[in-house]
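One protein chain omitted, others in place.
Read from first to last, the chains carry the letters A, B, C and D; within each, the first residue is number 1.
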Amino acid sequence: MSDPRFELTASPHLKGGATTRRIMWSVTGSLVPIVAAAAYFFGLSALLVIAAATAGAVLTERVFGTPGSLGDGSAAITGVLLGLCLPAGMPMWMAFLGGAFGIGFGKLIFGGLGQNVFNPALLGRAFLQAAFPTAITTWPAAGGSFTQLRGDNFALPLMRASSDAVTEATPLGLMKFEATSTPVGDLFMGSTAGSVGETAALLILLGGAYLAIKRYLDWRIPVAIFVTVAALSGILTAIDSTYPGPLFMLFSGGLMLGAVYMATDPVTSPVTRRGAWIFGVGVGALVVVIRVWGGLPEGVMYAILLMNAMVPFINQATQPRVFGRSGDGMVTA
Amino acid sequence: MILRSGFRHGVHPADSKHLTENVPIRRMGFPTEVVLPLRQHAGKPARVLVARGDKVERGDKIAAADGFISAPVHASATGTVAGVELWPHPDGSMAEVVRVTVERYSPQIPRPRLVPRWEGLSPEEVVKAVQEAGVVGLGGAAFPTHVKLSPPPDADVELLIVNGAECEPYLTTDHRTMAEYPERVHFGTRVMMQCLGVDRAVIGVEKNKPDAIDVLTATIPDDLDITILPLTVKYPQGAEKMLIKAITGREVPSGKLPMHVGVIVQNAGSIATIAEVFETGLPLVERIVTVTGPGVKRPSNLVVPVGSKLRDVLDFCGGLTDDVTEVLFGGPMMGAPQTDLDVPIIKGTTGVVVLTRAETERHPVYPCIHCGRCLDACPVFLNPQLLGSLAQVGRYEEMEASHLADCMVCGACSYVCPSNIPLSQMFSLGKAALQKMATKVA
Amino acid sequence: MSDLFWILISAMVVNNFTLALFLGLCPFMGVSARVATALRMGAANIFVMVITSLTAWVLNTFVLTYAPYLRLISFIVVIASLVQIVEMTIKKLSPTLFRELGIFLPLITTNCAILGLAIFQTNRGYGLLEGLAFAVGAGLGLALALVLMASIRQQTELSDLPGLARNMGLVLIVAASLSMAFMGFAGLLSS
Amino acid sequence: MTIRGAPAWRLVTTLAAAGGMAGLLIVVVFEWAEPRIEAHRAAVLAAAIDNVLASPAHYDTLYVVDGALRETPPEGVLERDLERVFLGYDESDVPVGFAVTGGEPGYQDIIQLIFGYDPGSGEVVGMEVLESKETPGLGDKIEKDAEFVAEFDGVQTPLVGVKQGAGQGDPSEVDMITGATISSRTVIAIINNRLEELGPLLDTYPATVKR
Partner (left out) sequence: MKSATTAQYDLIRGIWRENPVLIHLLGLCPALAVTNTVANSLAMGLATFFVLMGSSLLVSTFKRFIPHEVRISAYILIIATFVTIADLVLAAVVPEIHKALGAFIALIVVNCMILGRQEAFASKRPVSRAALDATGTGIGFLIAMLMMGSVRELLGNGTLLGYSVFGAGFEPWIIMILPPGGFLTLGVFLLAMGWWRGRTEGAQARVRRWPHGVATRRAA
């Protein structure tokens, strides 16, 4: 009796808003200006490093991931983000390895998109940091001609890079080890030493604003991070003026890139809104703690990874109060 | 009492009401056959009173209420009982129906009043009359109205809310009713207020029906304390608990009824029907239905005899376009898809929405990316993300612990999910599985 | 004071017993499936660590000065017996507390973290207060690692894991990631 | 197949017997091993002192007691509980400097080191890391990087750490290791702090003042 023309699907029969695919590719798109800026400041080397990291991530996803999972764009984002937080002079094989590690052990092992605990790009970077501490802290100076390589990008796989490039300390390194501050204007425009993509604070903020307006990222997380970092470093500076001030803290190092693009990865940040605030505040506080009292000049990556580890716990602890129930799940009245 | 205007969360689907919102209600002619299921209301199915071959007249009771939470069924057309048998029901099952072959050329004339005049009746008599008239909520759930009219003596009801939100996209049934029959709405409100002994009523209407708001405001009787409250447009405002929250700021405790917070909610269409049965003296034998959607050639608001077959209704509206994929009873958010054009329009059918390929294109399902949109959408503040992952591995007990019972399957979570995960479908399946387990244990 | 604080922080995060020193791996692998259990295990662990630290200090100061070669044996024996006695006392005094923590006590007694604590404390020549700070820090660190691992495992249970990750391999990879993340604390409060 | 339901005295005797046996075994082995371990420990210390004081002919062990250096430990105190410094002499019995140990938290854990100090010139004359868990390949350069270690031979105290190549030729400058600034600084800090504590003692010690 039933009419073959008609489908039988469950309600709702309407579909609204963004799709995962569109979100992912929008994020990738918003990274393009940042990549361009990286190429402007660090020349061809920046592009080589980004390309190598992306190739590592994408190839790993292609080989070991579920068939067709490349299409959701998440592997490409991981690769580009990883590339953006490496120094320009890094050997390409290392960047490739980092991308492969991040996707392989940071994502696919958990079952692929949406199920990983740690941000794959940052896990890849943490791996590189622990494996090749020298190579990843050799910062080439910004500027120079486009075609000039900023280090030994073409070192043979597994082989050491011969380092004869012009290096420079990062603003955070200068602050930590020599107590010298860098003008905030330079930080804002990006003409300082550092990872290829983290120096251009302005472009990162613009990209983040675009994504936040499109609601492709949760604005609460970067806002919470910025406010926490500014407040804590403000308090510290007020107590002892040798501590770096809020503006310097905000615009130096990977804070902008991390807060806007890494911490907001929906998969590895809390799903609840209250959780997002807690997460952001936690990242901000850890960044300040590691930068000020830790052994490393930069702590954004570790702060985010540590808070990633907290996310399942935060999620459990911040379950929303169900309508018509009090906070502990009891029926009200 | 604070009158506010809003509840938290919810979604904003395109309302698509332009198809019919300005189309006046028309009357559909009698079909050749009406099919009257015995189960058209929440509660126990009615007891059948007629047999094959019996002659029935329009308004005759053909099935009686079986218990308090039950409602009688009346013949919606004059004719002969062609059979008492199983027939496709809009809920997808086969259910017992009374099939009546409509007498051709019958005048279907008005008969001596079957429902008594309202004037001078005691509240108890009014309740009785409403039950006998087979009036049920016309908003979809079809809860027998007389039950709502007789709250237990200990309940302290102080406010009547008339639900004119009609938040489902496409549907304009209540909208047209309010716009064209404001007196009926006010009269029905008067009846209910008197029965319940409350002296305040609020008619909540979403702001996308300005004409209805204007007409209702203009016609408020001087002797009644009725407020017309424009509401911001948001789905699912029409859900009882959301509406109460939006209007009074009170939260109905989980698992409890609105009367626990001193409120009774009745759908605007049902209110108008109460007025209509007392006005015409006929029981509930017809209702207003929006037949709409891009798949219908002539979208209309119709007065349709209860029991008319979907096929006849669609034919009256000019038939279907070629690219039709889905026919829904109810709105697109919560409506039930129909695959059989022989199903009857029943008392609880708020509308018929016909969708085409463009609206129903199926989307590939991606893994959940924990974006949290479903948490922002859920009007009862559940965590659909967690519930969904539990459902996927079949952990129904844990879903229950995460308050699956509070889910009203409004579909807001599925609507917003960027990964197209069929959340609300999994929740209704989860609920069914839990119910099965519970009955097994019991 | 700042020394004590450094000892505490160092034992908790910089040289986290589980993630940097591989001590207490048995509960880390075994009792980390549920957050609620992990929390109680962590609490019990802190408790036993404090007892251990006190015991080791008493033994080191008053007994073992004369026979350092019996250190290992006496640590093992005395700590095990003390925990046993405490367990019986708790059982008697507060059945509720026993239900919450007691069942973990025997598990903890023969645990590398406990013995490790005593040995490290001895090797570094910590005094009473330093030892206590060390014990509390190490205990908090263990509890932290345990709870993090448990909450992560509870989440991955709901995931669509690839077949090869359905054994403890995934847990170890998560541990490696946690360990990498904790490297961020390196050098905390030094110089 | 162990015995079940044994009487209490059996339990106690068994454990006592096992304990006794264990003790006996351990004591025997200990008696054999102890001299070797001690000899090794002494050899390591001697080698370190030899290294940081540029091969003195012999050295004395001095004990820090109540803010003074003494040649013999006070009665009733175990030697290992005392703070010690070592004074080296050349062939003609002229003191060449003190060897001082010290430790502070570095990048990973506590760094233990020994350094030679010549109170006459106020210079550090040698440094050797005894124990560290610094990052291999980076922080561990404080012991493995010969260039870095060599900088501690003849540098004026208090030491000042500078970035490699950024120094101004000041005699108290020590070039830090690129990328391992924390570890390098810790080494410098240990030496400076120890000298701040003990410097006055060492500078006024009779044997050196005599010279």
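One rule holds for everything that comes next: a contact is a pair of C-beta atoms (placed from the backbone, for glycine too) under 8 Å apart; a residue touches a chain by one contact, two chains touch by 3 or more.
Note that the structure is a prediction, hence the values are computed from the model and not measured.
Visitor: Identify the residue among C:V50, C:L82 or C:C112 that touches the chain left out of the display.
Guide: Within the whole complex, the residue contacting the unshown chain is C:C112.
Visitor: For a quick check of understanding: of D:G19, D:P74, D:P171 or D:P200, which residue touches the chain that isn't displayed?
Guide: D:G19
Visitor: What does the interface between subunit D and the hidden chain look like in terms of residue numbers?
Guide: Given the touch definition above, subunit D has residues 1-6, 10-11, 14-15, 18-19, 21-22, 25-26, 29-30, 32-34, 36-37, 40, 44, 135-138 touching the missing chain.
Visitor: Even though one chain is hidden, which residues of subunit C still touch it in the full complex?
Guide: Contact residues on subunit C toward the absent chain are 19-23, 25-26, 29, 69-70, 72-73, 76-77, 80, 110-112, 114-116, 119-120, 123, 160, 162-173, 175-177, 179-180, 183.
Visitor: Which residues does subunit A use to touch the chain missing from this display?
Guide: Residues of subunit A in touch with the missing chain: 9-10, 21, 68-69, 71-72, 91, 94, 105, 109, 127, 130-133, 135, 155-156, 158-161.
Just so we're on the same page, only the chains that are shown with their structure count from here on.
Visitor: Measuring centre to centre with CA averages, how many angstrom lie between subunit A and subunit D?
Guide: 44
Visitor: Averaging only over C-alpha atoms, locate the centres of subunit A and subunit B and give their separation in whole Å.
Guide: 49
Visitor: Multi-chain contacts in subunit D: which residues touch at least two other chains?
Guide: Expected reply: 107, 135, 182, 185.
Visitor: Touching two or more other chains, which residues of subunit B qualify?
Guide: Residues 367 of subunit B each touch two or more of the other chains.
Visitor: If you look only at subunit A, which of its residues touch subunit C in the complex?
Guide: Spelled out, the residues of subunit A in touch with subunit C are 105-106, 108-112, 115, 117-118, 123, 126-127, 129-130, 286, 289-290, 293-296, 299, 301-303, 305-306, 308-310, 312-313, 315-316.
Visitor: Using the touch definition from the top, list the residues of subunit D that touch subunit A in their complex.
Guide: It is residues 107, 135, 137-138, 163, 176, 179, 181-182, 185 of subunit D that touch subunit A.
Visitor: Which part of subunit D faces subunit C closely enough to touch in the complex?
Guide: Touching subunit C from subunit D are residues 19, 22-23, 26-27, 30, 34, 78, 104-110, 135, 182, 185-186, 189.
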